[in-house]
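A quick write-up on the structure given underneath.
The complex is shown incomplete by one protein chain, all other protein chains being positioned as in the whole.
As written, the chains take the letters A, B and C, and residue 1 is the first residue of each chain.
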Amino acid sequence: MTPSEPLTSDDRSYVITFSCPDRTGIVASIAGFLTEAGGWITEAAYHTDPATGWFFTRQVVRADSIPYAVDELRQRFAGVAAGLSEQATWQVTDTGETKRVVLLVTTEGHCLHDLLGRATSGELPGRISAVIGNNPALRGVVEAHGLPFSHVPFPGPGVGGAARAAAFDELAAQVDAHDPHAIVLARFMQIVPPKLCAAWAGRAINIHHSFLPSFVGARPYHQAHARGVKLIGATCHYVTADLDAGPIIEQDVIRIDHGDTVHDMVRLGRDAEKLVLARGLRWHLEDRVLVQGNKTMVFA
Amino acid sequence: MTPSEPLTSDDRSYVITFSCPDRTGIVASIAGFLTEAGGWITEAAYHTDPATGWFFTRQVVRADSIPYAVDELRQRFAGVAAGLSEQATWQVTDTGETKRVVLLVTTEGHCLHDLLGRATSGELPGRISAVIGNNPALRGVVEAHGLPFSHVPFPGPGVGGAARAAAFDELAAQVDAHDPHAIVLARFMQIVPPKLCAAWAGRAINIHHSFLPSFVGARPYHQAHARGVKLIGATCHYVTADLDAGPIIEQDVIRIDHGDTVHDMVRLGRDAEKLVLARGLRWHLEDRVLVQGNKTMVFA
Amino acid sequence: MTPSEPLTSDDRSYVITFSCPDRTGIVASIAGFLTEAGGWITEAAYHTDPATGWFFTRQVVRADSIPYAVDELRQRFAGVAAGLSEQATWQVTDTGETKRVVLLVTTEGHCLHDLLGRATSGELPGRISAVIGNNPALRGVVEAHGLPFSHVPFPGPGVGGAARAAAFDELAAQVDAHDPHAIVLARFMQIVPPKLCAAWAGRAINIHHSFLPSFVGARPYHQAHARGVKLIGATCHYVTADLDAGPIIEQDVIRIDHGDTVHDMVRLGRDAEKLVLARGLRWHLEDRVLVQGNKTMVFA
Partner (left out) sequence: MTPSEPLTSDDRSYVITFSCPDRTGIVASIAGFLTEAGGWITEAAYHTDPATGWFFTRQVVRADSIPYAVDELRQRFAGVAAGLSEQATWQVTDTGETKRVVLLVTTEGHCLHDLLGRATSGELPGRISAVIGNNPALRGVVEAHGLPFSHVPFPGPGVGGAARAAAFDELAAQVDAHDPHAIVLARFMQIVPPKLCAAWAGRAINIHHSFLPSFVGARPYHQAHARGVKLIGATCHYVTADLDAGPIIEQDVIRIDHGDTVHDMVRLGRDAEKLVLARGLRWHLEDRVLVQGNKTMVFA
């Protein structure tokens, strides 16, 4: 039994992610730029995708090793990026700026409980700005953690069209008011309309309770039980207009056996869902996930 | 995305656990008794330990299939057990009686958060009667869940003897007032004195943050980091007077690599600790864990 | 470093598997019968499937505890089974009788190498009677292990009808000459015709290199790479006329990342394929796998 450990770091850093069509000299160019600035690199990862010929990198530099502010770093790095490729995609984030997370929930609380516990324990690399439910069931536990809960009522299944669109408009307005870095569908039981998928592209994260692409859509544990699989899983993915088909961030499985009913699978699967969502969200907030097409590069 | 599933079962059952030196006819005798009573067996597991020659079984019978009350079942089963062996150890529990759990904590909240979340989600096969801390740090989250929190102050490290004994007396009095089926040391930073280990034998459960028997004692993640292991783990075990050496209920590991600092290991290890404790506690509360000497039979 | 351990047991046992619609008294009836015979039960497992209401059991009895021969045990047990249900399905096998295994291969040797190594190390609960290839590539390694290899040529892809049927007739004749307990498709690159699937029902075992039901059919690793999954898997299942859809015996997965090409996945996946096939085959040969409909009960 050991005493409690602090898990946060006071080491403020700049995180650079960059991608462009591969060519020689990219690493040298970026490393040369950082060296010239006196940058102390604490993490660096590279990947070239042979299928597309694109190069991806993520670099972490100690903020106190750069003699100017992050805005100037961005401005100067823009020049480096432009010199490497017109198609370059990049960003520079400052770990000193706390990321904002909005959670969307319905009635199942296990992922919410898990994320609230992590936030309280200082494990989340970000701050939960708000929790929004299309059902008021989880208000209590959210407010008990001192966080705002908002209930946006949705029409029942089968009721559609205008009422549903209006509910989503209200939801989007409330979400967007926080300008969040991540919008987490923590077992949110609504299919996000294409317009919102587009607006939240690369920021909306869903947890699906199957090992995708197995058991897309509704009631995946029932599907898994019917098929007689020996493992069940969970998948954390970016939300796209194509249901349960967005870029996969993280997956994991747990073993079941013939003695497990659908209810057992639901209960056991929750542990996989919680872990997979927590890992995927962490990597997203730490700018470790780069997306190209329907695939992710995860520099974990 | 599927609608929420109820995870609890209204099926009240009687759980029979029994052990004695192995001989022929034990299964027939127990099964014959249950059949005569009209008992509908929904789960049955058996094990004979070749080393000791003891036989162990756990049987679950639907309560509504037995035409008399649980007390009479116990009375009648006592006769069966006596007929099989004078050394027989057995119990009959009624799932209709909710098990009581007391949690002991200090300042690290991840296991507490996890168990509170499971209790709120209806996943715990029991009820948290109270949380007792030797530090007040976790009072807020406990009371936010509507549960009583009690602070029993302990003397600082190095201060000992009478003050520590008095604190443990107060702790024991508060714990015993709940007559708990499980006393969970959820990262409780005190070494339980032998007298209490004896009083709570088979009911006190600890979560140790290493893959025992590696890294017994203090600061196991530091020990693991120093040794350069590639996996770290957690162990859920019954508390005995021999530190970190009690019967192991459950263990699991997670992969780390050279890039993980001790702080990373602390953070990553928490997920293993939470899962291992939750599984071990569930099995204990469901009477799935039989102990002989320093080993457990887990009929999971 | 320890000295070599013998892994085989001289303990000859009878393995009873039995299933019928559930009712009270089944366990008592079987246990009573065995007790009367003096049977020493060393393993026993039970399962009732709530969906179908069927009961399944597997029991292992020491052969030397039964005072008569296995044929008489079968004869007497037939009476017990008939008394329990007209629909009862059961068998009694004698571990003293070595199970016969025929392997079907094409050119990929990893599963073959693995099974040959296990057979040589005394780990296989059976004997490899023959290896039959539709390609001669793997003849050398088979004969080096002192086992017979037979090449049954098949027409190329696209060539069909009569030539393919004739090749399968020849293959079936060679397989059936061994009256095997297991016919293992160890990366055998032919789709077995429905007639043979029926003739070999419950004995033909395939290893599919994906986590079924994901990526049914050809080139599953290519499919997995295209979808960007984070885990790949393997599935061991009984062969049925419905391609890759037979009852699943065992599954497992391994983690991959964005840096793994399809070729890496093929290489990494082989370890999952080898392990999953070896486990599934072991359980099949030890009569641990009971099948009902499209599901298996695995009393592992």
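Here is the rule we go by: a residue touches a chain if its C-beta (ideal position, glycine included) is under 8 Å from a C-beta of that chain, and two chains touch if they have at least 3 such contacts.
The model shown is predicted, which means the values in this text are computed figures rather than measured ones.
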Full-complex contact with the absent chain, from B:G109, B:P180 or B:P247: B:P247
Full-complex contact with the absent chain, from C:H113, C:R127, C:H151 or C:R203: C:H113
Hidden-chain contact residue, picked from the options C:G126, C:P220 or C:P247: C:P220
Option touching the unshown chain, where B:A199, B:V229 or B:L268 are the choices: B:V229
Sites on subunit A contacted by the missing partner chain, in the whole complex: 24-25, 27-29, 31-32, 34-35, 38-46, 48, 65
Residues of subunit C in contact with the chain not shown: 1-7, 9, 43, 106-110, 113-114, 116-118, 120-121, 123, 141, 144-145, 187-191, 208-209, 218-222, 259, 262-263, 266-267, 270-271, 275, 278
Subunit B, residues in touch with the chain not shown (by the definition above): 47, 49-50, 211-215, 227-231, 233, 247-253, 257-259, 261, 294-298, 300
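Please note the rule applied: only the chains that are shown with their structure count from here on.
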Per Cα centroids, the chain farthest from subunit C: A
Distance between the centres, which are taken as Cα means, of subunit C and subunit B, whole angstrom: 37
Rounded Å distance, subunit A centre to subunit C centre (Cα mean): 41
Residue list for subunit B, restricted to those that touch at least two other chains: 43
